[in-house]
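The complex is shown incomplete by one protein chain, all other protein chains being positioned as in the whole.
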Amino acid sequence: MKKFINDPNDVVAEALAGLAAAHPELRVDHTEQYVARADAPRSGKVALVSGGGSGHEPLHGGFVGPGMLDAACPGEVFTSPVPDQILAATKAVDGGAGVVHVVKNYTGDVMNFRMAAELAADEGITVETVLVDDDVAVEDSTWTAGRRGTGATLLVEKIAGALAEEGGKLGEVAAIGREVNAASASFAYALTAVTTPAAGRPGFDLPDDEIEAGVGIHGEPGRRREKLRPAGELVRSALDAILEAKPVESGDRVIVLVNGLGGTPLIELYLVYGEVATVLAARGIEISRRLVGNYVTSLDMAGLSITVTRVTGEMVRLFDAPVRTPGLRWGA
Amino acid sequence: MKKFINDPNDVVAEALAGLAAAHPELRVDHTEQYVARADAPRSGKVALVSGGGSGHEPLHGGFVGPGMLDAACPGEVFTSPVPDQILAATKAVDGGAGVVHVVKNYTGDVMNFRMAAELAADEGITVETVLVDDDVAVEDSTWTAGRRGTGATLLVEKIAGALAEEGGKLGEVAAIGREVNAASASFAYALTAVTTPAAGRPGFDLPDDEIEAGVGIHGEPGRRREKLRPAGELVRSALDAILEAKPVESGDRVIVLVNGLGGTPLIELYLVYGEVATVLAARGIEISRRLVGNYVTSLDMAGLSITVTRVTGEMVRLFDAPVRTPGLRWGA
Amino acid sequence: MDVALATAWLRAVAESVDADADELTKLDSAIGDGDHGVNLRRGFTAVAALLDGTAFTSVGDVFVRAGGTLISKVGGASGPLYGSAFRAVGKALPPGPAVTPADLVTALRAGLDAVSALGGAVPGDKTIVDAYRPAVMAFGEAVAGGAALPEAAAGAARAAGDGARATVSLTARKGRASYLGERSAGHQDPGATSTWLIFQALADVTAP
Partner (left out) sequence: MDVALATAWLRAVAESVDADADELTKLDSAIGDGDHGVNLRRGFTAVAALLDGTAFTSVGDVFVRAGGTLISKVGGASGPLYGSAFRAVGKALPPGPAVTPADLVTALRAGLDAVSALGGAVPGDKTIVDAYRPAVMAFGEAVAGGAALPEAAAGAARAAGDGARATVSLTARKGRASYLGERSAGHQDPGATSTWLIFQALADVTAP
């Protein structure tokens, strides 16, 4: 394993130290291990708290700031945060108007956030949970833990965060977050396995002409192994899965996210975005907004995910609202 | 080779198509192969044109927009653009106040930009060239082609671009660009070799416990091969080289860039930034501003570069000025 | 079981989880995210530190506090599950410095109920439950049949081991491994394996 680290056990803490040093506009609590807006709590504002395993940066710590999250709780690498952390962050940013937990649908995240929400309720804080489960590679059935939360998390945090920033009420903020999630579908491919600092070797072997289709963001293998195909074909397959799971009609408007998993260069992401734009145009779907880059990553995994979210005008307006975070910034 | 591409020969053109689709605020000329601000030429404004091989994204195409470049000329992967391209871009964005070429110091880039500048002069356009050569891993002597241009390119483009945006004259814009370059020093490490689409295999073999120290951004091997060491030690060695080449005194102010080469995750870049901040603080050097991310990349190479630029108050002011490009955006 | 035995058990778990962390992580790499060993090592190291620094007067307290520590330190799916299990075990025990094997039967069942309630897994879902449930059943039957603690614990460990090994052929329906669908079959479940380690540790520390 070759990584720019010191001791594998210190990676998360040391990266948080770097984040704190780099961003004076954030407040990093190193004891409780959370990242918050320096100006939190903001009285009367609904606060958004998210979190999850580390290794997905800029998600979530990089999305803390005006117009998006009030706090983020990074767990160990690929390990959901613990209830203590989430509770501490929740209390730290609660401005009296309630707190929205944005939770990616993984067993660990769900359970730890649920425990924290119960503890917060005990302390008189109202928590609404928005569960993100956009990954259509996973069947949503009683035979699985349900769909995973992946790329759509970014859009949920951005759009719900904007509504909270402009004074939306707890129920409204949670509601639009859920709407964004419900309107989103994602699909991912991996070209390589991920190497976590703790494991020190790739999670699986992948021959030089094969890829994993339908992977998540935790280095787990996908639904199936395939031969590598040209980018255009992979995009068409992914969009078929996405548009079958969450139908988008001709004339509908969408936000598209072409998201690198960490090890894939931008030149490939743009090439893929070009293919996505071509396919959607042929179907009469209008891409209102798009993001191309590394937002919801899986350490050094070479791969990408495509997310399509069918949007309303209100969602686009909130997407366009100013945001000022390390990982996403405009209008400010 | 596993990449999200179709035909290796079409990578640059197809990525440009994606860039054009993703960014309506840019104008991509697919025939002449350049990217320009959609509102160029802007009459009376000094125009900045840069370019270089593709594979360094977001450099340069991702830095086109208000407050930064007026146009960028992407060559083939790791191959400098040709004079025709540069001339076409230069003519397209010239607003009558002259054009600054920001050129990274590589034999090919220098020669192709020089030819283009001569052709532009023939057509009555005044061109000033700012040569970027910040990589202190290369000795600057008659025994080499001189130092390479790497991370400092971003800062030259940002700061000179801001001065041009606010009405700076040709000589002033070029002068501050040269000052930024003169005040900058960079050093890079690679953990893996790069695979270009054309070559289809890594440029060199690197054992699992060795790294290349003093690499550039074109996948070439570095000055020497070393054993992998903890991040803290690597940072100290890099900063020794940087601060020896371009001395920075206690009390001086700097801008720091911790730049990923493409395959290194953000969590490691932040960890490394934390180490840089610690070392500079111990030396009494104040980090006025910093950037941590993938800005000047080398396709999928795992690695990073550290750039330190000793800054004046004016440089910081211009760094802070609004910028609105795909790869760098604030204040707008 | 007295306080000394309870703490000895948890220390033995900490040691065996530490020794087998790489193995657990390897199992989790195959069908999960490769952190199960590190997770449990972090958690039980913290439990051992808690035991070092605390004087307990009640067996139940040992487990309640250990469970709370796991919840606070592990994260992931296994943290809340094991944490809630140990808390439930502790809470179900009568107060005092020693409990009977029969008390333990009731308490271990309460632990299993907590895991089931929190995680919603049923037998055959390829989870902790697939080792925990047979272990509790074997333990209960042995005690009902008049067995002493060492014998009951040995039977529980055997049953947990059988249960863990039997997860190999199962297709996961809960947790991360369920994302793999059919591809999860052919691998032993990491959580069932660590449950086996936990019961094996009890058998080891009680062995005459």
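Labels A, B and C are assigned to the chains in the order they are written; within every chain, residues are numbered from 1.
What we mean here is this: a residue touches a chain if its C-beta (ideal position, glycine included) is under 8 Å from a C-beta of that chain, and two chains touch if they have at least 3 such contacts.
What you see is a predicted model; the values in this text were computed from it and never measured.
Enquirer: Shown chains touched by the missing chain?
Expert: Taken over the complete structure, the missing chain's partners among displayed chains are B.
Enquirer: If I consider the whole complex, including the chain that's not displayed, which of B:25, B:84, B:252 or B:320 touches that chain?
Expert: Touches the omitted chain: B:84.
Enquirer: Just to verify: which one of B:91, B:148, B:290 or B:324 makes contact with the chain not shown?
Expert: Reading the full complex, the residue touching the unseen chain is B:148.
Enquirer: Looking at the full complex, which residue from B:14, B:76 or B:157 touches the chain that isn't shown here?
Expert: Residue touching the absent chain, from the options given: B:76.
Enquirer: Just name the one of B:18, B:161, B:219 or B:303 that touches the chain not displayed here.
Expert: Touching the chain that is not displayed is residue B:219.
Enquirer: For chain B, which residues reach the chain that was dropped from this view?
Expert: The list for chain B reads 53, 75-84, 106-108, 111-112, 115, 137-139, 142-145, 148, 196, 198-199, 203-204, 216, 218-224.
Convention: only the chains that are shown with their structure count from here on.
Enquirer: Most C-beta contact pairs, which chains?
Expert: A-B
Enquirer: Could you grab the centroid distance between chain A and chain B? Build each centroid from C-alpha atoms only and quote it in angstrom.
Expert: It comes to 29 Å between the two C-alpha centres.
Enquirer: For chain B versus chain C, what separation do you get between their C-alpha means, in angstrom?
Expert: So the centre of chain B lies 54 Å away from the centre of chain C.
Enquirer: Of all the residues in chain B, which ones touch at least 2 other chains?
Expert: In chain B, nothing touches at least two other chains.
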